[in-house]
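Heads up, one of the protein chains got dropped from this complex, but the rest are sitting where they should.
The block that comes next holds subunit A.
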């Protein structure tokens, strides 16, 4: 591993990764990798996670393609130095901010979206001109193997490497000195990454998770209510059966709307997965036994089990857990304190929908808050009185593909952001550059100091040009 790092440092030092042509070549290579191997990718995703090709395209393959195309078309603009205006007192001078790559970066990706969460940061790192080591998650072994074998066939081996393995490999990598670490995963491991990075003063971006709430306000128009609930159902179960950092974790709704909500949710589940979801091809599985037991255990608490109003069945062999709806499980139960990351949807009823704000604020800051409402005043309240990575009104998950919006958390849900230009920026150092001329020379800058010089500089700092003129003409007292 030290050898790999040393080789990549040499490559970076040789400035091989700097020219825009090299970066575009890598981006095009990623595009070709995806096009040529689409079937293999679908197979690997199905093997690791039971993901249907349409879901795999929508959430992984399609997003990678889109991201590469956007980066290719904007790269020249991103790489260009940005001129900065300077106040007159600095004349003649020129200021600019010049983005430059950080060096050799380490990217850890997660198992739930093993292709997009690996490649999206790589796209950013490579656009910014860095050398990259990618460590995919061992919990998605077919995808990890695919990346390890295919990336060297398309991307520049001297600058981009894949190192696979388990937690021990991750630990060894963290002991080395990197110029940037990008981590997607759980807060628990995020802490380990940040602690290791602190030793080397390495900057870090952490994309973590949290409990993403959905607030459902009363919507009088029944057609719109149906759409809202369908989107909630989609936001819970369609991203990999709830195993997504931006999946809806729980719903907050006013008491009197709860029965309608439950009916419409059940209807959506039937529409998506038929009468017997277990037998259905479009449904993903839980990734492995450990997570299956973790999610299943959430239901074992008797008070939680008694709050189930739909679903609840499991099939351990197939790692299947049925889309399940619960109403008002105890707030101190694990299902309400830990991130669910599975197909269980608790509904919490409130007397007044405005209570949802206090409810959310008394818990760690989530990655996203979803609010379904037509009340403009309530929207403003949600925006200004809560804090989260992002907010999406009247839909779910779709913000992930808006490249012009920064994607990232705050507080416990992480820090740093990416997607689109934010990926480029996250892997860049924005270097400030000031160009000065030798003329004119300003005598008062230099010692020995005196009252005249002091006043002169005070006036300059205030941009008081009239005062300066008067001073120079001898018309101002000092």
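Please note the rule applied: a residue touches a chain if its C-beta (ideal position, glycine included) is under 8 Å from a C-beta of that chain, and two chains touch if they have at least 3 such contacts; residues count from 1.
Here, contacts and distances are computed from a predicted model.
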Original post:
Of the options "Exosome complex component RRP41", "aldehyde dehydrogenase (NAD(+))", "2-ketogluconate reductase" or "Signal recognition particle receptor subunit beta", which is the UniProt protein name for the chain that has been left out of view?
Top reply: "aldehyde dehydrogenase (NAD(+))"
**OP:** Consider the whole complex, including the chain that is not shown, and state which of A:50, A:329 or A:406 touches that chain.
**Re:** A:406
Original post:
Of A:1, A:20, A:72 or A:98, which residue touches the hidden chain?
Top reply: A:98
Subject >> Full-complex contact with the absent chain, from A:91, A:449, A:465 or A:478 >> reply: A:449
Subject >> Residue in contact with the excluded chain [from A:21, A:88, A:201 or A:377] >> reply: A:201
Subject >> Chain not shown, touching residues in subunit A >> reply: 13, 15, 52-55, 57-58, 62-63, 65-66, 84-87, 90, 93, 95, 97-98, 100, 102-103, 179, 201, 203, 221, 223-224, 227-228, 230, 233-234, 238, 268, 271-274, 280, 282-283, 379, 383-384, 387-395, 398-399, 401-407, 410-411, 417, 429-438, 441, 445-449, 453-454, 457-458, 461-462
